[in-house]
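Okay, so here's the structure we're looking at.
One protein chain omitted, others in place.
For chain A:
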Amino acid sequence: MSVLTVNNLTKQFGKFTALDGVNIEVNEGEIYGFIGPNGAGKSTTIRVLLGILKATQGSATIFGQDAWSDAVDIHKHIAYVPGDVNLWPNLTGGEVIDLFVKLRGSNNQSRREELIEKFNLDPTKKCRTYSKGNRQKVALVAAFASDADLYILDEPTSGLDPLMEQVFQQYVLEMKNKGKSVLLSSHILSEVEKLCDRVGIIRQGKMIESGTLGELRHLTRVHMLVETKQPLTDLNELKGVHAIEEKDQAVSFQVDAEALDNVIKHVSQFGIVKLESSPPTLEDLFMRHYEQKDESEVGGAS
């Protein structure tokens, strides 16, 4: 069942198009990774989902309700952590957590204490003295202490140390196991790879790829490292082979998924001694779109 549906969402600020036909679907019990570079439109999309910005075109629904007109009803079942957490300098972290939890509705005191301890936060300090990481912890504690159905997290770990990132991932998985849904925006790809069931990549306001990690990997190249008895020749003449590099006796290269069959047939003629293949990392996926962009820019210039 779909918890969150974004359909052909467009947002313009004056003449600038920040979002151009964005589609997202998050299902129940699913962690959706929303990735893209800074300024691609991740936060803008999330702010439309929260009813803070109004969509120019298209629709955004959460729990089947409209993100703009039913914002208050929706927010009773949502927990949100902004990417840049600005707090009130003269309130303590503990006060802010209580305020946030209360404004959503429920209050779970024992869970709050547990989270404060796990995230190693001093709730008696004024927010003015908190570092970026500590301000994020305040927002995370408030979010996880809430009993929400959908968690919208906008780059929530950018200020956390690796230990705290672990704690964060543990809680996100716990939410998933409880059947909750999570929309996790991030540019830390290893984190998304570890946590997310499905991924959407946004660039310059457009969704350029989305699907499960498996599906996305299928669309891209496999890394191969081959060592053969006879020297491997004519490899560069095959279709769909890229980035050929000679390494001692072995050769490493990348293969487009659809060309894999042909390439293996060709390589096997030379007597395979060693063959290693690894799936593309999310980083490769990500970078591939950049290469494409660069190529197209070069093409456009010539």
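Criterion: contacts are C-beta pairs under 8 Å (C-beta built on N, C-alpha and C of every residue); 3 or more make two chains touch, one makes a residue touch a chain; residues count from 1.
Following the convention adopted for this analysis, contacts and distances are computed from a predicted model.
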Missing subunit (named according to UniProt) among the choices "ABC-2 type transport system permease protein", "TOBE-like domain-containing protein", "Nitrilotriacetate monooxygenase component A" or "2-oxoglutarate ferredoxin oxidoreductase subunit gamma": "ABC-2 type transport system permease protein"
Contact partner of the left-out chain, one of A:G21, A:P37, A:G58 or A:P123: A:P123
Absent-chain contact - pick from A:A71, A:L173 or A:L275: A:A71
Contacts of chain A with the absent chain, listed as residue ranges: 47, 50-54, 71-73, 75-76, 78, 80, 82, 84, 86-88, 90-92, 94-100, 102-105, 123-126, 128-129
